[in-house]
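Complex shown without one protein chain; remaining protein chains in place.
Letters A and B mark the chains as written, and numbering starts fresh at 1 in each.
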Amino acid sequence: MNSIFLLLNILPILFLYQFGGDLHVSFSLTKDFTLSLIQTPLGTFFAYLSLISFLLVTVSQKSKKLSCNYYALQLLLSFAMLIIVLAGDFITFFIGWEIMTWSSYFIISKSNNIDIKSLQKYILFSLASAFSLIAAIVISYSFANSFDFATISASFKSMPFDIQLTLIILFSLSFFTKAGVIGLHYWVVDTYSKAPDLFSSILSAVMSKMGIYGLFLIYGNIVGYQELKIMFGTILNGTDFGYTLAWIGVATSIIATFKAITQDEVKRLLAYSSIAQLGYIIAVIGFGTTYGVAGALYHTLIHTIIKLLLFINVAAIIAQTGKNRFSELGGLIYRTPVSFVMLLIGIIGLAGMPPLGGFASKFMMYNAAINTKFALILIGMLFSGAASFLYCYKLVYGIYLGHPTSKGLETQKEVPLSYLIPQIILALLLVLTGAFPGAFVKVINPILTQFSLKALPYDGVGIMDSAVGNFNGLFIMSAFVAFFVLILLLISRIKSKAKNNINRFDISYCGEVPSKDTSLHYGFGFGTELHRIKFVNAILKRSTATFYDALALQTKRSSELLSRMYYGNIHNTMIIILLFFSALFFIGVNS
Amino acid sequence: MESGFHGSDLDSSLKCKLEESGMANTHAIMEKAVNWFRSRSIFVVAYGTGCGAIEMPPTFTSRYDAERMGVVGVATPRQADLIILSGYLAYKTLRRVIRTYEQMQRPKYVITLGSCPINGGMYWDSYNTIKKLDDYIPVDVYVTGCMPRPESVIEGFVLLQERIKNGEKAGWQKYDENLKFYKDNQKRVLGGHIDPSYETDWYNLENGGVA
Partner (left out) sequence: MIFQIILLIMLAYVVGFIYFGLYRNILARIQGRYGPTIYQSFYDSIKLFSKKNTVNYGWMFYLGPIIMATGAVLTLILVPVFSDSDFLRSATSQGNLFVLLYLMVLGPLGNALAVGTGGNPFGVMGVVRGLTRLIGLELPFYIAVVGLIIAANSSDIVHIIDMQKTGGLNIINHPLLFIAAMISMVGFFGESPFDIPGAPQEVYSGPRTEFSGKFLALLMSQGSLFAFAKLVLIIDLFLGGADSLWMLVLKTLAIFVTIIFIGVVYGRYKVEQAVDFLMKIPTLIALLGLARVIWFG
């Protein structure tokens, strides 16, 4: 089963590779109503991103006994995303968007630990996203008389300002919901944590990126970054619009980072971290400068790699141990060493540390902020980066380091190879992007041209160059490796004999001897002390849940009020409905 | 089976190699230099047993300033070279002391303060204190007095430094060589309630005692 669908996943990649470049198909349903697929550099980038992600996840699904339906739904999802990124008009786009919503909904509902509430949350927010999308599409159709991207883009300039603003807000809301901007992220955490373990990687790595693609489509293609500048005016060296969006992104990233630290469930932590990382992308996506767009694209790539890696890793551990909380895991490092190394590479990337690819993308985004002189935005991003070290460490400590906290962990075996292969590929990608940060410039430059922005300078694969600073990834990587090996050799030559201490209870513990019952796995609970810091506590104790729960309650009450109309007698109800509509009719006729 | 992991084994093998290549002289000089450095830098874990614990703060702070001789306090036994036991030891304390001592890394030394660790002192007929500490862990320097003044504690440090500098055989080497003797004694007073020792399996000392 797995291998068949593996093949089916490879096919579109081959197809895109073979016939891609200048794909342009359209077929008309009625006279002025055509569906079209147009391949743009931006779409191609996202298409490859999602297709390869699906392929890797399918590889790791080998050891899971999944049904044919499941694979078919997943394939449908992949197909829907392909439609979204290749769509040339809004109807095609919307069809893709809907298929994506529904197919993912069914996959999520197949999970073992899903509850009805999370499912409802997911579908309600997806519907809200779709409604605001369709509203925006209809409004733009009424002005442009077409669903075609190019036509709408052309007529956008002639629309009145309030319509332009409404359109931008409606589109943004729709895509913000998908990406999980803070305030609209209510569904994200529950869905990511309760979806099937491997599917979470798709949700976080690929599906959230469709929101990012949508934002690029609107800001870059439909409205156009130049138009945005004219519409909203400028502040410092950037646009007002970019500045507002940047604050939304930075707030998202800071709040989600602190929330992530306090989570006990592994996948909830990753979900919050995913929100935080997308916050970075949203922060720079509106800048409308070369570095802004390049940074957003670069971070899209890096975040996809990292989140696939981390979610697959965690899924493997959960499948192997059956535990999904930090307080139940721990001490797996010498049981599953390969997994440990993979997770380690993942979190070094996530924290944005220099030798790996995570740094290159962050550097690009920081450059964008310097370029526009958005100092506070830059500080916000750096600050959330510093706080993210905490959850990165919690992730690796809670699972692999410290002491095992439940039975069976001490005899754990390494996870199956099917989980490890995609992880190794992704980790290699992370290392390669770290050593050759300049290589990706060639992918970004056509997209920049598409948005009619200046291309990035290219100084060789090892170097990431920009007007406000550059660094040589290859040099840093090789210097790091060289010094590491050198110091390792020196230290291992020193005759002070390192005795391998196999027993984990032999620690200095104030002269006492800890036993199996002593709780030694300290770090899984960290984040609790953050509550004592006033500023952080102010973030942690607030939650959008209160707002949405109140909203749900009010909706429930008003619908109860409505349902009182049905007091058993169908005739009276019908009469009331009839009266209501006739009243409406009269009002309509009179005005 | 190789017994324990005596630093001296390593040294002697190295010595053999060096002697073969006619470099024994260099080795001796190196050894001397290293011993000098060891004597100039002593990290202390001050284990406050008995009354003498009160003499430690003045020894290490402004009044007597042991740091000027390179003697500094550290928090964990892993980093320490010297453990100071400052008085009588109850059996309960002894267990922790042994554990702390075994967690220290070689070379390691023991200094005791007062007369109690020598022969029991005024606790000579107590039911729950040990009489002669040297039976349980090897003591390098006894600083006598009930209790000793910081000056005499410092004199003890100087004596220890002299010995380290001269490369004299220290307590830890005796401990490694006569492990069975010490462990038997420890077993006798601690009875069945013995902490596991992760360095040596001293229930099976006959088989070499490797854990």
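Just so we're on the same page, contacts are C-beta pairs under 8 Å (C-beta built on N, C-alpha and C of every residue); 3 or more make two chains touch, one makes a residue touch a chain.
Source: prediction; values computed, not measured.
Q: Just list which of the chains on display the missing one touches.
A: Displayed chains contacted by the hidden chain, ordered by label: A, B.
Q: Which listed residue, A:33, A:522, A:547 or A:580, touches the chain dropped from view?
A: Checking each option in A:33, A:522, A:547 or A:580, the one touching the absent chain turns out to be A:522.
Q: Can you tell me which of A:117, A:497 or A:542 touches the chain that was removed from the display?
A: A:497
Q: Where does chain A touch the missing chain, residue by residue?
A: 236, 331, 333-334, 340, 344, 351-355, 359, 362-363, 366-367, 370, 373, 375-376, 378-379, 382-383, 386-387, 389-390, 392-393, 396-397, 400-403, 468-472, 475-476, 479-480, 483-484, 487-488, 491, 494, 496-501, 504, 506-510, 520-523, 526, 529-530, 532-536
Q: Spell out the interface residues on chain B facing the chain that's missing from view.
A: Chain B touches the missing chain through residues 5, 7, 10, 34, 37-38, 40-41, 43, 61-62, 65, 67-70, 72, 74-76, 78-79, 81, 103, 105-107.
We take it that only the chains that are shown with their structure count from here on.
Q: Nearest whole angstrom, what separates the Cα centre of chain A from the Cα centre of chain B?
A: Centre-to-centre distance between chain A and chain B: 58 Å.
Q: Across the complex, what residues on chain A touch chain B?
A: So the residues of chain A in touch with chain B come to 495, 497, 499, 501, 503, 505-506, 508, 510-513.
Q: Note which residues of chain B are touching chain A in the complex, please.
A: 5, 7, 10, 14, 76-78, 95-97, 99-100, 103, 195-196, 198, 211
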